[in-house]
Structures are given as C-alpha cells and as structure tokens.
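For this view, one protein chain was removed and the others were kept in their places.
A, B and C label the chains in the order they appear, each numbered from 1.
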Amino acid sequence: MVEAIAMAHGWEMQHDANVVVIGQDVGANGGVFRATAGLQERFGKDRVQDTPLAEATIAGMSVGMATHGLKPVAEIQFMGFLYPALDQIVNHMSRMRNRTRGRLSCPVVIRTPHGGGIHAPEHHSESTETMLCHIPGIRVVCPSSPVRAYGLLLAAIRDPDPVMFLEPVRLYRAMRQEVNDDGQALPLDVCFILREGCDVTIVTWGAMTMETLRAVTELDKRGISAEVIDLATLSPIDIETILASVAKTGRLVIVHEAARNVGVGAEIAALVAEHGLYDLLAPVQRVAGFDTIMPLFKLEHDYIPSVQRIIDAVEHTFAG
Amino acid sequence: MVEAIAMAHGWEMQHDANVVVIGQDVGANGGVFRATAGLQERFGKDRVQDTPLAEATIAGMSVGMATHGLKPVAEIQFMGFLYPALDQIVNHMSRMRNRTRGRLSCPVVIRTPHGGGIHAPEHHSESTETMLCHIPGIRVVCPSSPVRAYGLLLAAIRDPDPVMFLEPVRLYRAMRQEVNDDGQALPLDVCFILREGCDVTIVTWGAMTMETLRAVTELDKRGISAEVIDLATLSPIDIETILASVAKTGRLVIVHEAARNVGVGAEIAALVAEHGLYDLLAPVQRVAGFDTIMPLFKLEHDYIPSVQRIIDAVEHTFAG
Amino acid sequence: MAPLPQFAADTALVLRMYRAMTLVRVFDAKAVNLQRTGQLGTYPSSLGHEAAHVGVGAAMRPEDVLAPVYREFGTQLWRGVTMTEILTYWGGDERGSDFAVPRQDFAWCVPIATQTLHAAGAAMAFKVLKQPRCALAYIGDGGTSEGAFYEALNLAGARDLPVVFVIINNGWAISVPVAAQTAAQTLAQKAVAAGIPGVQVDGNDVFAVREVVGEALEAARRGAGPSLIEALTYRLSDHTTADDASRYRSGQEVKDAWALEPLIRIRDFLINAGLWDGAKEQALLDECTLKVDAAVTEYLGKAKPSSDAMFEHLFAALPARLHEQRLIARKYASKPSGH
Partner (left out) sequence: MAPLPQFAADTALVLRMYRAMTLVRVFDAKAVNLQRTGQLGTYPSSLGHEAAHVGVGAAMRPEDVLAPVYREFGTQLWRGVTMTEILTYWGGDERGSDFAVPRQDFAWCVPIATQTLHAAGAAMAFKVLKQPRCALAYIGDGGTSEGAFYEALNLAGARDLPVVFVIINNGWAISVPVAAQTAAQTLAQKAVAAGIPGVQVDGNDVFAVREVVGEALEAARRGAGPSLIEALTYRLSDHTTADDASRYRSGQEVKDAWALEPLIRIRDFLINAGLWDGAKEQALLDECTLKVDAAVTEYLGKAKPSSDAMFEHLFAALPARLHEQRLIARKYASKPSGH
C-alpha cells in the first residue's frame, strides 16, 4: 500500500503546482515508511520539505500555508505523536473557514500511520480516530487497500477542506495490489461494500478489514452470508449505506481496532439504534480493542480483535 | 458552584500537605472564575502556584510532581485551551502506572471549565469530553450541582489515578446550594438518579441537567413521568444503573451539550443497544449539540439543546 | 536619545499616525462602555498600546499579512479592518472576521501563541510562491511561555522565512507579571534560541516602533530572514472587561505607567513642531466620536444571524449527513433580534 500512497503524491504534485509535502524525514529519507520516497528528488526541496522535529509546527505551518495559496500534505510520523498537533487541528484547521465566513480556508491533508500489529515500539500503534472524528469541520479517512489508498488520497488532496488521512500500518507492506496511476480519485463521504451478503452486516475499516474478510470466509463455511462494509470515511459517516444493509440483513457487527469506549463503533451502533431499531433482529455487537492502553508488542495481538472474536460475535447475533 | 469548588480545595489542602494547586492566575487572582480564591493567602506560594502561560507545562509538570510525591490539582483556564496539554495526558498521565507496572503513578486532577452559555469569547465554550473519555487510564468527571462538585472534587483529589474534572460554566454562578464543608467525598464511577420516574429514562450531565429538569417539569404536566440520571462520571460509565432504569421505563433519551457525532451519548446508546435492546419500546433519542463549530455567542443558544428539544425528543419516544 | 527617523519629516504621515492613535483610543472607551451596558461581549481593551499597534500598522505594506492576537485594534484599523467588524466579532458574531479589507489577514486568535505558526506558514507560502510579501505575528509577554511561540521562531530561523514576530510586553498576562513567566531578563533575547536577531523597542514611542518594525520587514522582504522585536509598553486597562486588575496589581503602578502613555508624547511632538493645537485636538476628538458612533449604530443595527450560519461555512459544501441537523437547528432557533 505504501507505494500506492507515494504514487498518489507523485500524480497530484505533478498536476498541481501548489501541492507541497512536509513532515519529519519525508525528504532524503522518503519517510520512515517510504510513503514519500523519491518525491524530493523529483520535485525539489521547496515542495518536499523536512520540517523541524515539532508536530505543532507541522500543523500550524500547514494552516498558514493553506490559507495563503498552498495545499500542504503533511505527514505525522506516527499517530501517537499527533497530539501536539491537535490544538492547531481543533482550534484552527477545522475552524478557519467557519471563523472567517469562507474568507480563508484550510485545504490541508494530514497523513499519519494508524494502528498496531507490526511489533513497533511504544506509542507507535495507536488508533485514536475517535478524537478526530468528534471534531466538526474536518474529514477523517482510512483506506483499506492500495487501490483505495490511491483514490482516496487523491480525493483528500483535492478536497477544499482539511482531511485527516489515517494509514493502517499493517497494510503498508502486507497488502499488494495492482494500482492504476491514472489520477482517478475515489469519492469521500461514502462507504464501500467489500462483499455482499444477506444474513449479517459487518462494518469495519482500515486493517481490520483483513481479519473481517478472513472471518467471513469461515462464516461462509458455516452457512452465514455476511455483507462487509468498509467505512472508509470515518467522519462524516455514510449511515444510509449501513442502514440499507441492516434493513436487508437484520444484524449488525462493528469491528474496529480502537478502544471500544466512545469508539467510532459507538456512533454507528447509536445511529442504527435510532434509525434502524425495528430492523434489528438481534443486539448490535461491537468487536473492538479493549479500554486499556495499547500494550507493548508482546501482547498486541491479544489487544487487536482476532478472527475468532469476529466469528463469535457474528454467531452471537444468531444465538438470541 | 464556584464556592463549593474553592471549598473542596481548601478542605483537602488543609488535610493533605501534598496537595498543590497550579495553573494560570490561580494565585493572587484566585482563578478567572474564582475557583481558587483565597487559597494562596491561606497556603502560600509553594502550594498555590501560578504557572507560566503554557498548558503542556501544566500537564507535564503535573506528571513529574505526581510521580515524585505531590498531588497536583491543576487548572486549565478553559477547555478550549486544553489541547496543548493532551499529549501529556494521553501519552503519560494516563499511562504512567501501566507503563511502569505500578512503580510510578499519577494522582493528578486537571480541572477545566466545560460548555458554553455565558456569552464568552471564541474557544471559551467547548465541551469535548469525548476526546478525554476515549483515553484509557483516566477518569472523567462532571458535576451538576455545588454539592456534587464538592463531593466529587474531593473524591477526584483523593483518587490514586488521574481525573479530568469538567466544571460546567453555566453552573458556576447560576447554581447556589448549601454545601456542608465536612470533607465527605461522593463516590466516583457511579451515576446519580436526580429524579425517579417510570415512563422514560433521561441520561444527562453537567449544565444540561438544568434544561432536562425544566423539561421534566413540563413533561409531568403532560402525564409523562421521566427518570433523570446524572451520569457524573463520564468515563468509566456506570451502565448498570442506566440499564436498570431502561428496563423499568423502556425508553431512553440522552441529552448532552457536546457535538453529537461520537459524543458520549453514542456510547450510552450503543451499550443499551447491546445489553438492553429487548427492553427498548422505542428508538433511543440523542439530544445533543450539532456537529458544527460551537458558534460565537450570538448563536450559542441555537447550539445548546433547548428545553423544547428535550420535550419533543421524549414525546417522540411515545410516538411510534 | 536616538535621532528621529527620516519619516518623521513626513508631516502627513505623522499626523495620520496621531489621528489613528486617537481614533483607537476613542473607539476603545466606547467599546468598554458598550460591554458595561450589555451591548457587547467580553472585550480586551487596547488602552496604552496605541503607539505599538499603530506603529506596526504604519510599518507594514498592504500586501503583507497580519496575524493578530486579540487586542491589536490599532494595527487592524490602520490596515482596513472596520470598527463595525471589530464590534461584530466581539459582539459574538463570526461575520466580524470576514474583513472586507484586508482579505488575507488572519482573524483574531484567542488560543495564545498559535498564530505565530500561522504567520510562519504564510511566510513559507510567500517563499515557495516567490511573492515579495512578509507576515507579521503579534504575541504577548505571557504568550512567550507557550511552546508554539518557540517553535515558530525556530522554524522561521531554520528556513529563513520572511516573517517578523512582535512581542507586546505590556507587563502582565492577566494577573501574572513578566518576572513570573520567565527568568530571561528580556523577551527579545528569546530570539537567540532560534539563531535570529532580537531587539527591544520603546513600545510607547510610535516613531521608534515604526522604524524598527519597518527595518525588520524590509530585511525579511529582501531575504535577510526573520526577526523578533520586543515592544515595551503597559496594559493601562484591566485584562478584559471580565477582569478586575485591582485584585493583583497596585494602583500606584498603574498611575506611574500613565505618565509614560503614548499619546501625550506624540502630541507634544506635534505641538512643538507647530503642527497641533487645542482646537485641532478638539476637532479630531469630535471627528473620532462621530466615526465611532456611526460604527456602533451600524453594529447595533445588524440582525442576529440565522441558525443556518452554523452550517454555512463548516465545509465548502455541507455533507449530506448534516442536512437534517440544519433543519433541526432551524426548528428550535431562538427568534432573530438585534440583541
């Protein structure tokens, strides 16, 4: 997937001279995950800039650049290091258009790795999308494959408003797929149905699509046909697609890696409890990370929901 | 309510020499809302310290103080200025005990005003408790009256782990109540039933208890008996009390000032959809702030849920 | 005493600066009054800061970009922000930040120090886009304790950005005096951490401010990099209308500071130069009052925005998900009214 991300950068920088890439080690090093590999050689040091080691700087300078003619695509090295940038994201990036009644705006993309599972050190495995999704005025996007990473990143860069772009680290290397470098964006604000089914709806996103699709293969064998929805844009949520699916299947399981308490899964469950209650044949199930600190890597696979947990949750919706 | 808060500080500082108050303008000025009025005169400049104007400093030094023998009670002047402190809260305060297997810990209280409705300037009316509730390893508490402010603040200071203490600004001056300065703490991790009823459960917290109780008076007239639950500890949620109430009433309305999308209301709705689905006679209703930027004060009362919105939501649960 | 800068010979300019300083003072008194009578929200007075603010305004070019904090009305008025816009914002209405002029300036910035990074970012845009423009960010003495401020200085230095940072050292950050913010003997020396020049200037001397800031901007414009200026002045008012400074500072200190306030000084200069007299002063005050009153009338006449305003500029186009909320907001909106 990481090549698809570098490719999307390359396409858009080639076609829009105002796109500028900034971040720690994005230049000569091409990013610690190589997501910006080769860009500085191709587009020069003005358009591909290593920043000082300061996340508030990355977000704050993005605001200034975006309000004054550029389109910054910024990398925060890991999601666990995003917090010093939050002040600028919440108090400025998301508000500039509203504050000035459209006079100034912030077409910024902030990319950051998302989630665990690659035996990384402390603070390198976070998935705190909730904190971002709750902020009005920004979009939060999380691709689940190289093709979607390419298309959604192009859409994010072209969007006139700020987008947080969360890249599941487990997919960076694990997932390979032919990607057409044709500059075609995918739509934001909509889910993708990864697989149709009629017995149960499973909503998930990012790397958890992998465990979910594995669980679905097993469920097939057991005669349960699951519809799998990749949420893709985590905020705002495309609830219509989910409600339509639940209306068809009558059952809903939500799978995410982030902690369960006030996770994005809670919002989906709440929306379905509000608008689809009478379609539900069984209680909604959430399969999520625990409400604990993401452990160091010896236990990370005890934290990240397993295929078996997903299977059991689905079966549970048939148990009542 | 602000006097009750100052009183709780005073009691605990008197009885525990390790309690130290820090923050901007908490000293000679006694806090911009007067929540620390008189403390510096009483306990001296070592125990009641004005900090430099830097929120990361306030949180970061609290970590250092708490791990090394003190119990800091820190004030962040408004919730909109909490963001520079989040890095320390998420990455250290909430994790110190877990990281060191209990060797070091962070008995810190961070107090901050919560919500709008007092015609304050930009960034002075935020209620982003979601961002805090999603963090494992900290508690989030929000009192709804002077008596509860006193008792819960004492509990928060005495707790061996970090507590975020959110003080609804609309209650600071509006709400007056006789408070016994007897050093009696109230329990954390439990809700308070403000009013018993049998037709519908309304869960709310902080300043929204005011609109809710007004709505309930009107609903009484219409023959609807509402049970009102003050969530009080927003994380972890005392879901048992809520489920028991919903089992009795069959209907649930959640009222909060914060934006609706991935608000704490979503978690409550999700938990009830999971564990109380068969008790529900009608879809859960959430009455919440809009998923927009909290507007400047000319429109703040168009943003904050009104009594009428609550009444209508309750009636809606009887409409199906 | 340093010799007068060259521009002091430009009588029209000097008079314009004095008029601007007087206007902002008259405006300020009126705004405080509006707040006291319930017609304006919390308001941060600029009393005592007139020389610093007008001096900076006069040093900037229209195409430069200002990143203000919340109090620098003298600079904003000079650059074309209107008194009606100022009142509209502090009256709780976002439309006040939709400046008709200067379109590219940042709006007021309440989260202390964050604006310094915006200015650095704008300067980076000017550099990348090869535009001969500068950004200028204000910051208070208290604001210099925030990490964002140092980060902005450091970024500006490391990338040689066309940006100037102006510290308004008015002695206080609400109730906290400068000596409690830092052990640094001057705030200008904070520039050393970023390897950029730092200077102090008498912030009550409009000539000195315009000269020093003008030089810094010209240096930045010609590629000589950023700089930091500490303007020494005094906050003669309470922090805002919500504050009571008598709780934490002595009346004597304030009284002493009045002796150095900036208007007297330039007025004396004008009188000595034969350019000013009592009649002219009275005419100016009358003119200012008329202007301020006209702005107040316009402000008070504005209808409350509709609830749709919450949704209108959230995104370039409102996502489908929010259409229903806009309807709910309309249904429960309180009735529109002037106030």
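One rule holds in what follows: a contact is a pair of C-beta atoms (placed from the backbone, for glycine too) under 8 Å apart; a residue touches a chain by one contact, two chains touch by 3 or more.
Given the structure is predicted, the values throughout are model-derived calculations rather than measurements.
The hidden chain, counted over the whole complex, makes contact with A, B, C. Shown as candidates are B:10, B:38 or B:52; the residue that touches the absent chain is B:52. Within the full complex, the residue among B:8, B:32 or B:61 touching the omitted chain is B:61. Interface note: of C:29, C:193 or C:285, the residue touching the hidden chain in the full complex is C:193. Listed by residue number, the positions of chain C touching the unshown chain are 145-151, 154, 157-158, 160, 180-185, 189-190, 192-196, 225. Against the chain not displayed here, chain A makes contact via residues 24-25, 27-30, 32, 50, 52-57, 80-81, 83-84, 119-124, 260, 290-293, 295-303, 306, 308-309.
One chain is missing from the display, and on chain B it is touched by residues 20, 46-47, 49, 51-52, 54, 56-57, 59-70, 84, 87-88, 91-92, 97-105, 136-137, 160-161, 189, 236-240.
Quick note on the criterion: only the chains that are shown with their structure count from here on.
Legend note: the chain whose CA centroid lies nearest the centroid of all displayed protein CA atoms is B.
Between the CA-based centres of chain B and chain C the separation comes to 35 Å, rounded to the whole angstrom.
As a whole-number value, the distance joining the C-alpha centres of chain A and chain B reads 30 Å. Chain A and chain C, compared by their mean Cα positions, are separated by 39 Å. Along chain B, residues 56, 80, 83-84, 122-123, 290-293 each make contact with two or more other chains. Residues of chain C in contact with two or more other chains: 94, 111, 147-148, 314, 321-322.
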